[in-house]
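Please read through the structure below; I'll follow up with questions.
Every protein chain of the complex appears in place save one, which is left out.
Then we have chain A:
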Amino acid sequence: MSQLKPLSAIARAGDLMFRETPSQTAGPYVHIGLALSVAGLPQRDMEIWNQLATEEAEGERIALVGTVIDGNGDVVRDIFVEAWQANARGEYCDEYSPTNAFNGFGRAAPDVLSDGEWSFDTIKPGCVKDSRGQWMAPHVALSLFARGINLALHTRLYFEDEAQANASCPVLNAVESPQRRQTMIARRDGERHGVPCYRLDIRLQGEGETVFFDF
């Protein structure tokens, strides 16, 4: 077996647990595997993509858009983003199905020849309580994978029109610098396809660097 030692071979207490498989970058061609249309590959019958909600989904339809910017100020055109969010009632729905009106999970990547913007069609999530019973502000968890990113970066997208909920969100408040909390707050940016659009430009490094979480 490649990593699983027999129990008899475990000598030190520190070895009583297996070690997690180490991460590696998703590389420049992540699209072949996880975003087929962007790579130019034919679609399979079911693809996990950036439309989380259909017309039938309960809740307020919204669009989320943004770019990811590197330490030089350049747009990361080969970024791959995953979104995970609660439904309009603040419940996580684990069972992904192409027939669901709403799936809490989606994926996006800018077209390789475009301006580098990713987008999701979704609904505005409801509030979820944290593990100690405090209400968190509505948010969407975003995970970033790309060439040059050795281990996924996790952040959250919050909404600027939820100022009151944001101010009391225990996770936002876990960020010591109030200024840095702002890096997770998406701004209203007009409409897209007739629905309100929120924009979050994520900065990987340097001035205005986005908050990334460890959990």
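Convention: a contact is a pair of C-beta atoms (placed from the backbone, for glycine too) under 8 Å apart; a residue touches a chain by one contact, two chains touch by 3 or more; residues count from 1.
The rule is short, and it goes like this: contacts and distances are computed from a predicted model.
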Original post:
One chain isn't displayed here; going by UniProt, is it "Energy-coupling factor transporter transmembrane protein EcfT", "3-methyl-2-oxobutanoate dehydrogenase (2-methylpropanoyl-transferring)", "Protocatechuate 3,4-dioxygenase subunit beta" or "Cytochrome C"?
Top reply: "Protocatechuate 3,4-dioxygenase subunit beta"
Original post:
Footprint of the hidden chain on chain A, which residues?
Top reply: 1-4, 17-34, 36, 39-42, 44-46, 48, 70-72, 74, 76, 78, 82, 84, 86, 92, 94-98, 103-105, 112-113, 128-132, 136, 139, 141, 143, 145-154, 156, 170-171, 174-176, 180, 204-206, 209-215
